[in-house]
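With one protein chain held back, the other chains of the complex are shown just where they sit.
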Amino acid sequence: MKIGKSTVPRTAICTSNEHTIVVRGEDLCQDLIGHLSFADYFILLLTGRRPDPACSAVLNATLVAIAEHGLVPSVQASRMTYAAAPDALQGAVAAGILGCGSVILGASETAGRLFVEVAQRVDAGAALDEVAVAVLHELKAQGRSIPGYGHPLHKSSDPRVDRLIAVATEAGADLRYVHIAQALERAIAQVVGKPLRMNVSAAIPAVLLGVGFPVGSLRGVPILARTAGLIAHLAEEAEQPSGFALSYQATRELQYDGQVPAGFSAHG
Amino acid sequence: MKIGKSTVPRTAICTSNEHTIVVRGEDLCQDLIGHLSFADYFILLLTGRRPDPACSAVLNATLVAIAEHGLVPSVQASRMTYAAAPDALQGAVAAGILGCGSVILGASETAGRLFVEVAQRVDAGAALDEVAVAVLHELKAQGRSIPGYGHPLHKSSDPRVDRLIAVATEAGADLRYVHIAQALERAIAQVVGKPLRMNVSAAIPAVLLGVGFPVGSLRGVPILARTAGLIAHLAEEAEQPSGFALSYQATRELQYDGQVPAGFSAHG
Amino acid sequence: MKIGKSTVPRTAICTSNEHTIVVRGEDLCQDLIGHLSFADYFILLLTGRRPDPACSAVLNATLVAIAEHGLVPSVQASRMTYAAAPDALQGAVAAGILGCGSVILGASETAGRLFVEVAQRVDAGAALDEVAVAVLHELKAQGRSIPGYGHPLHKSSDPRVDRLIAVATEAGADLRYVHIAQALERAIAQVVGKPLRMNVSAAIPAVLLGVGFPVGSLRGVPILARTAGLIAHLAEEAEQPSGFALSYQATRELQYDGQVPAGFSAHG
Partner (left out) sequence: MKIGKSTVPRTAICTSNEHTIVVRGEDLCQDLIGHLSFADYFILLLTGRRPDPACSAVLNATLVAIAEHGLVPSVQASRMTYAAAPDALQGAVAAGILGCGSVILGASETAGRLFVEVAQRVDAGAALDEVAVAVLHELKAQGRSIPGYGHPLHKSSDPRVDRLIAVATEAGADLRYVHIAQALERAIAQVVGKPLRMNVSAAIPAVLLGVGFPVGSLRGVPILARTAGLIAHLAEEAEQPSGFALSYQATRELQYDGQVPAGFSAHG
């Protein structure tokens, strides 16, 4: 069935013959394996260009920053899935990745798009702090939350934020989007009426946009990073299972608020 | 519901308080972000130890080697999924990862377990070439395929194999499992009666086991690597869609071999 | 980590003790198994109420209508995933379900929300045909497509549409949303300038909303239905593999439009 206009698939990422694999115009075996780190190769795959040292430093820092934060919901989902289906490691990783959505890890991309919007208005002549206040009022009017600010655990400040900004500064990265993120942080106190500090999901686009990382692939950063964390958790799950214990604990205080037939008692 | 014996979940990977995130005993922000590459961090997450330079070099090489090989079935599945559900990048990545199974990318782990079995028999006093012949006969008797040998495109030789072995050699890695993999290659010509050359799924465990990578997590290497490739393909899909064109082409020569009602013609 | 306000999970769907499983207030074993069809049970699970005969007839008809339409992209993705990972049936089903997104099967829910919006404006006193024209102009102004109209294969008319409306009529269902869907079909010719006929993704909410199916779960109907179709395709794949053949065909006319190193030729 023909869906859409094009019937001929195209790609510019990879081609090969019996002897040679070409990736982004380079010979995979001669030019890339052993010459490029995995994170740098990710940039080449994504953009067609090798990263400069600042991009490489900042990307590695963001991947390390977001790969792991303990037994967060998506890790729990992944470990429960593995406990139930231990033959399919890929299925448990997939279950964990499916939790990288709009509410939790997808905020990196939403925050990045907000920073680009602010940058465009500043380019058009507006003052940064005024734009920051304006976009927050617009989010509020639309009933949307502010992506990348506030954290349920790191309330006073998310320690990854300062560290990522320090890495970007040391690497000589363009700090424009860091300044935008900080302007929004200042404006939040004013518009929302309480301080919400920048979290890692704002810091990631703030540093990555300054080294040329494409805004449309920002959600890929936490997905790639968390895949590494999930594989580590599943290796631990295989050795020392916790998936079913997590699910047991999860329901210890569960309240059933539906009806029951006459004579039914929860304790049998 | 209590499933299994343990009701208390445990982990040794990560803990945190409001100000500090601890990963494998180190302070994420002070000690790891900006100090460790993403691939090295993957080893730390997985094993609790930082990799030595040989392990780092070999792991990066294997991740680069396996991340991308064009529009293979799992990439097609991922791009078709994205075309149908473009709002959920994580869903399209998950669909691609679900194809990292026993037949295609899972062969790394199956081959690695075979190499460990050979090593144990050699440690017990048998000669390598005799063990190689013996295990192949055993696989044959069980009707199982030989994991990691032969490739549908790279028939005469998979170019990634020599390159990975060269990287491991240059890095000073222990080459024991490379020699085992090569002994199996020699034995295949004898036992199977036709040459099947080592492919990348044999080369990956051959070099990684020599730098201490845990055999139980070998399947994680192609999963992590392919996640990077999938994110790149989905970025391309967002700019220049091919998912529906792939599905159109896929069925152009489809043969329907079921029944039809009287009067039905395929062309309406 | 505490995310959100609530820390106590609640549910009204199911509770149990050692001897009895309660679903929606009824005893699963005494009252439901053997007394209720699977589709009727789906309604009970979803809404807490057993369906009336019209709801049951219409729901079964929609599930049958949307379960299967040959080797559509999500079925291809599922069969390719199974070919690569045959040990994990659940993974291949999951890959297929991940393609039930906003573009393809999710249109049922988007169309349903549009019909509810039209109904509310009519309730507020506007004339149906005027509302239909107005909402189409609004979609156009927002650059959004019209969900549930037009089909790449069934151009002159989707045969499932008339049949679903006939089943709903025979069952004595409220046809209000059918009339709304038809008003939109008439308005499209006028606003868009070419006829786009109602497809199955519009017919499903048109008939289901009239029997009380909740608009927020409309996307669940194609997901549940397609799961049945996917399981059948994977049973066929296990017997007569086509997954790799589909992926081979998909790339036969693939165009690589990236660069290649000097001396590289596609044919080796």
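Order of writing sets the labels: A, B and C. Residues in every chain begin at 1.
Keep in mind that, in the parts below, a residue touches a chain if its C-beta (ideal position, glycine included) is under 8 Å from a C-beta of that chain, and two chains touch if they have at least 3 such contacts.
These figures come from a predicted structure and were not determined experimentally.
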Would you indicate which residue among C:A127, C:A235 or C:A266 is in contact with the undisplayed chain?
C:A235
Using the document's contact rule, name the residues of chain A that touch the chain not shown here.
70-74, 76-78, 80-81, 83-88, 91-92, 94-95, 98-106, 243-244, 246-247, 249-254
In the complete complex, which positions of chain B touch the hidden chain?
1-3, 8-15, 17-20, 22, 24-27, 31, 48, 70, 72-73, 85, 87-88, 90-91, 94, 152-153, 250-251, 253-261, 264-268
When the complex is taken as a whole, what residues of chain C touch the one chain not shown?
1-4, 6-21, 23, 28-30, 32-34, 36-39, 41-42, 45-46, 57, 59-61, 63-65, 67-71, 83, 88-91, 93-95, 97-101, 106, 153-157, 159-160, 162-164, 166-167, 170, 214, 216-217, 219-220, 223-225, 227-229, 231-236, 238, 240-242, 244-249, 251
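In this section, only the chains that are shown with their structure count from here on.
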I'd like the Å distance between the centres of chain A and chain C, where a centre is the mean of that chain's Cα atoms.
29
Centre to centre, by mean C-alpha position, how many angstrom separate chain B and chain C?
34
Cα centroid separation between chain A and chain B, in whole Å?
23
Note: chain A residues in touch with at least two other chains are 1-3, 8-15, 17-20, 70, 88, 90-91, 94, 153, 251
